[in-house]
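With one protein chain removed, the remaining protein chains of the complex are shown where they sit.
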Amino acid sequence: MEKELWKGNEAIAEAAIRAGCDCFFGYPITPQSEVPEYMSAHLPKAGGVFVQSESEVAAINMVYGAAGAGMRAMTSSSSPGISLKQEGISYIAGAELPCVIVNCMRGGPGLGTIQPGQGDYYQATRGGGNGDYRTLVLSPSNVQEAVDYVQEAFDIADQYRNPVMVVMDGLIGQMMEPIEWHEVPKRDLAPKDWATTGRKDRDHNNIINSLYMDPEECDRHNDHLAEKYAAMEKNEVRWSETDCDDAEVVITAYGTPARIALTAIETLRSEGLKVGLFRPITLWPFPEEALRKLAKSDHVKAFVDVEMSSTGQMIDDVRLAVEGRKPVHYLGHAGGVMPTVEEMVEAAKKALKEVK
Amino acid sequence: MTAKVTFNSDRCKGCELCTTVCPKHIVAIDQTVINRKGYHPAHVTDITQCIACASCAKICPDSIITVEKF
Partner (left out) sequence: MAIVYEKSKGLTDVELHYCPGCNHGIIHKLVAESLVELGLLDDAIGVCPVGCSVFAYKYFNCDMQEAAHGRAPAVATGIKRTHPHQAVFTYQGDGDLASIGAAEIVHAAMRGEKFTTIFVNNAIYGMTGGQMAPTTLIGQKATTCQTGRTKEQAGMPIRMAEMLSTLDGCVYAERVCVTDIANINKAKKAIKKAFQKQMNGEGFTFIEVLSTCPTNWGMTPLKAVDWLKDNMIPYYPLGVIKEVAPENAEVK
């Protein structure tokens, strides 16, 4: 397959169109605006619907309406805009509607910066909206993965009737890279016989709703959602390991820092230091078991979590997986400042020194 | 004219709106009855005067009134 040079955000939009996205509702915000721009120009030509909404709140509720009416619906935004979408995401999860949400993350809090960031990990994996719900969160670390995951996200969303988020730092959205358009795995999907498409010959009305006034009914609904999340945890966990088989120090990182870490590992290995990379691909469900297995390995002495965040957020999940078996160190920057190869090398060496 | 007005009295909330629109003033609250909701339901006091205009039914917020004519 021939390689093509694509900008991340535009590639994501094109990927969605190729995945059969019926409609896109979006609002401008840096650094994701190329997604709605591309969609406005290309989705209608492919027979789809594009609406620029008055706000992120409206966009996610347009997604709710269209998804509830059986459409493959999508929206994208960047961190502060994703905050605004949380209300709708909670309703979409509660009403069990499939949709794809892309967060091209920038730094925060508040307006923060338009530079890349990873400060929305909690928001994505814990749910920024109200109630007990989860969104499946895919995190690409390059444009090719972004393209592949966005296409898969529609099928995953449809299979579970649940929102799927593709979360990437703004660097991936803004970066141009060569990619290949190849087939992504397709799933067997049930017909959307629950959608509000007009009753016509049906003997019942279809209702899209997240309200359950009867306590026991609401309890049952939440149990049903919990079962679904358990199924996702069982079936959908993804991660990648690089040089972890004999690693004494394991760097945990996702997105762009994971890419930088690959160079750091090469450098460290060339100096004879056994360092590997554990990269969660699904941030939720987090690859807890796989990481715990590493934590239990005798050869692993320490972990270094690296994020584009000053406090670290994924580090909580790393610690939960490691369960205190090995020390977990942290390296991170916010504001668009990238953790460098040199810093990672130094952090890994320091971690190793402490345990030797 | 022979008319028939049927009230689904169990669902009546006794709001009295129907009593205000009857041109013959034959729709009233039946103070002798308490329905399962605890309200005095509406009824027709003299069906022979009913002209089957269905005004009572049209204004009934709970759609509990059916009007028929022969």
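Chains here go by letter, A and B, matching the order in which they are written, and residues are numbered from 1 within each.
Quick note on the criterion: a residue touches a chain if its C-beta (ideal position, glycine included) is under 8 Å from a C-beta of that chain, and two chains touch if they have at least 3 such contacts.
Computed from a predicted model, the values in this text were never measured in an experiment.
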Option touching the unshown chain, where A:Ala15, A:Ala67 or A:Ala146 are the choices: A:Ala67
Contact with the hidden chain (one of A:Val51, A:Cys218 or A:Val341): A:Val51
For chain A, residues in touch with the removed chain: 22-23, 25, 49, 51, 53-55, 57-59, 61-69, 71, 73, 87-88, 91, 95, 196-200, 205-211
Chain B residues that touch the omitted chain in the full complex: 3-4, 11, 13-17, 20-21, 39, 52-55, 57-70
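By our rule, only the chains that are shown with their structure count from here on.
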Cα-centroid distance, chain A relative to chain B, in whole angstrom: 60
